[in-house]
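One structure is given below, encoded as structure tokens.
Missing here is one protein chain; the remaining ones are kept as they sit in the complex.
The block that comes next holds chain A.
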Amino acid sequence: MTDIRVDSVSKRYGKHVVLDDINFRIKSGEVVAIIGPSGSGKSTLLRCINYLEPPNSGIIAVGDLQMDCEARPANTDLDRLRRTVGMVFQSFNLFPHLTVLRNVSLAQERVLKRPRKEADERSMELLRRVGLADKSEQYPSRCSGGQQQRIAIARALALDPKAMLFDEPTSALDPELGLEVLTVMRELAETGMTMIVVTHEMRFAENVSDRVIVMADGRIIEHGESAAIMRSPQTARTQQFLHAVRDR
């Protein structure tokens, strides 16, 4: 079972507090959306979970791996963490000098030490799953944004992670291309993947995710079942934010 536990996690840049005492738990197979205004610390929180940004204090636990944020992380723990948790970025960050297939295969060969042929077979399987098997020999620059993001999802899935983090995966895409990415994510959720999604897609937050976490100013201001929060938010700040998003 790969539950995720975030215990009193804080992150500061100098004196500026970006995350202030964040606590939550996610059960294996749950899909959680993190919403909130820009600068509220959503992305930083996500990046703290896989230690792209090491937090200053608190505990991050993924499955039976526990990271004490005040200690210097051991390399073996970091390796395990990144193998267990896949990450998808807002700007895709595919490797432009590698073909689509190599993008997906690289980590399997380097990290899992899979032979190239086996890695490529697995990559093709993942590319089929995101509907892009026919692009395997292309370079990323030849793919649309939506396709690139789906390839990025396949790349993150290549290490067979137990959980996936999505950092505003559709924000750089026009609505139509965003939709194809959301469809892939919805399918992934249906397979029982544990997912944390920072997003401005309120429909996705309401319909696909089980729970919603609302952040503002580095804190969690509201946290609960999706339908409840999206329909009847309790705090004034959440109400204001949801109005702003919906009135657009």
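To be clear about the criterion, a residue touches a chain if its C-beta (ideal position, glycine included) is under 8 Å from a C-beta of that chain, and two chains touch if they have at least 3 such contacts; residues count from 1.
The definition used in the following text is that contacts and distances are computed from a predicted model.
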UniProt names the one chain left off this complex as which of "Aromatic-ring-hydroxylating dioxygenase subunit beta", "Amino acid ABC transporter permease", "Na(+)-translocating NADH-quinone reductase subunit E" or "Methyl-accepting chemotaxis protein"?
"Amino acid ABC transporter permease"
Sole contact to the chain not displayed, among A:8, A:23, A:66 or A:91:
A:91
Can you work out which residue in A:17, A:159, A:179 or A:245 touches the chain that's missing from view?
A:159
Thinking of the whole complex, not just what is shown, which of A:12, A:83 or A:219 touches the missing chain?
A:83
Applying the definition given at the start, please give the residues of chain A touching the unseen chain.
50, 52, 79, 82-83, 86-87, 89, 91, 93-97, 106-107, 110-111, 139, 141, 155-156, 158-159
